[in-house]
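These notes concern the structure reproduced below.
Of the protein chains in this complex, all but one are displayed in their positions.
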Amino acid sequence: MSPLPAVEELKALIEAGVTGAAVAVVPNSSPSGQHSLLLDREHARAVAEFLRDHAELRLDYCSLVTGVDWLDRETTEKIKVKKVVEGPDGSQQETEVEETRKTKTPGYLEAVYHLFSMEKKHGPVILRLRTANRADDGHVPSLTPVWRSAEFQEREAFDLYGIVFDGHPDLRRILMWDGFVDYPMRKDYVPPADDALAGVHA
Amino acid sequence: MSVDEMVTLEAGPGEIMEVSMGPHHPSTHGVFRMDVRLEGERVVRLKPVFGYLHRNHEKIAEHGAYLSAIPYTDRLDYLCSMTNNWGYVLAVEKLAGIPVPERAEYIRVIVAELTRFQNHAGLVGFLLQDMGASGTPLMYAFREREKILDLFESLSGARMMCNYMRFGGVRVDCSAEWLEEVRQLIGRLPRFVDEFEALLRANEILMARTQGVGVLPRELAINAGVTGPMLRASGVNYDIRKVDKYGVYDRFEFQVPLGDHGDVYDRYMMRILEMRESVKILEQALRDISDGPIMDPKTRLRGLRPKAGEAYGRIESPKGELGFFLVSDGTMNPYRYRVRPPSMINLTILEDMCLGQNVADVVITLGSVDIVLGEVDR
Partner (left out) sequence: MLGEGIIQGLLETARNFFGSYVEKDRLVTVQYPEQRHPLPEASRNFPFLLYDGSEPEAGLRCVACQICEKECPPRCIHIEKSKDKKPDFVGKQQFYPAVFNIDVSVCMSCQICVEVCPFDAIRMDKVFELSTSNRFGGLLWTKRELAKSNEYYQKIHPTEAAECDDRREKELAEAQAKAAAAATAKAAQAAAATAGAGTSAASANGASGNGAGAKPAEVPAKTTVTP
């Protein structure tokens, strides 16, 4: 097993190898220590090809494609602001007032790729692609042209999460049936009521 | 599409006939369908269709605690519940940094290799059945498989849905008598493999049916993420037991059998040879197992809350790389729980293997992939 460069080095390698690619390290604080790389959507395909063909890395095997749903988040933080208020005697006083401020972080859908190398026997290198938002723009580039193994798994992520993989050769539902409308693995999915069984029970 | 449109029975030469093989078809090993387009007997297109057994295992697991997902993993590849358990607990151990005592690791190796043996025995039996050797080899295979399932039952309480492993170890310790029974059984297993091999290995019909059929080239196998015996039949030396050395696999001496044609015959032989290697590993594991705890008493099973983060754990299951990807948000339920189902991903190249073959060869090519629909559909 040849050693794999650390994520920071990988980032530098990619940015040197693929012009214009913006790569960010997503740290992982769990004991597994599997950090990942966030790619920009425009250069993802080029980066994937670079990683697959790089003589040292040779990440020829894409093991796993996962869809993850990150909901819109609302974080409330209390901040202290200085305000000038009029005192009871009419003078201007500066006091500190606590204000709650709400920040909305828009959610996104994420496709996570776990790469290994069968030739060099190392891995995993984890790539992440994020969609612009969860509602109307769920597009990421497909990596199936780079790794065939992503074909069914990307279809699955499309089926269950609604991530649209641009450039996928055959993007259809795979586990749910064709007429199904919703995306059942999303966090805000509401299953239909069990009406179908009601008559049977009676 | 109506039935009439699907099956055009009177196709003349050069005409295209569409056949929907499955979902209820004895050769599909479950509810699995292939939309096959035929030109005469030749396959010109094949699209696998599945999902008939989909019950959204991943969503169920995301709704439950970490512990409650273990019995559900039994039901993925329902022939190999022990290895499924292992893949999942390995991922949780990575996610939460849980140590595993040595004895538990040895027990895991023993049950996992027994699982591999019985899976391969069953698969070879089914494959031969698909080829028309109806019954006899399958019954021989099942006879041995039953003996292994008996051992599982006396250890874990159930024959197939073992629910045996826990993060941090295994659920119950095995007794000395149980180990002795395993020892006795694996003393007899090589004879079974020999007989089984003699039964059909040199059989002219088998050779004619399998050699050069369903060839999977090496480069395609790698690129399509094929794993397990199927990948090794195409000549790629990649066995996660050797690569990751998870558990205590670094302590055993065994070989990774490799094929060089990547055809159905090689895949069949791969299973036979791996059964022999499993017996070797079992002998060493039974020799080296020592007394000790099976679980760290500090391990929390109920109400485990791993720190926020993620982990991917993978093992070499009998079917290929079985992986579990877990994302924790610091609560009692996994935020994301993902299974890497080896037999589903091995199906990706089914079409490539079948193109240009006769329709009868589709059946054995599919048989040699070794799919279990509980895992393909989840």
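Think of it as A and B in the order they're written, each chain with its own count starting at 1.
One rule holds for everything that comes next: a residue touches a chain if its C-beta (ideal position, glycine included) is under 8 Å from a C-beta of that chain, and two chains touch if they have at least 3 such contacts.
Note that the structure is predicted; figures quoted are calculated from it, not measured.
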Contact set of the excluded chain (shown chains only): B
Chain not shown: contacting residue from B:143, B:183 or B:245: B:143
Of B:59, B:201, B:251 or B:307, the one touching the omitted chain in the full complex: B:201
Candidates B:31, B:67 or B:258 - the one touching the absent chain: B:67
Selected from B:171, B:314 or B:338 as touching the chain missing from the view: B:171
Contact footprint on subunit B, counting only the chain that is left out: 64-65, 67-72, 74-75, 136, 140, 143, 146-147, 150, 153-158, 161, 163, 166, 168-169, 171-172, 188, 195, 198-207, 294-295, 297, 299, 301-302
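Convention: only the chains that are shown with their structure count from here on.
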CA centroid of subunit A to CA centroid of subunit B, Å: 29
Interfacial residue positions of subunit A with respect to subunit B in the complex: 1, 28-32, 34, 60-64, 66, 68, 112, 114, 118, 121, 124, 126, 147-153, 160, 173-177, 184-185
Subunit B to subunit A touching residues, read off their complex: 50-51, 54, 56, 58-59, 94-97, 220, 222-226, 236, 238, 243, 306-312, 314, 321, 323, 325, 327-328, 335-336, 338, 340, 344-345, 347-349, 377-378
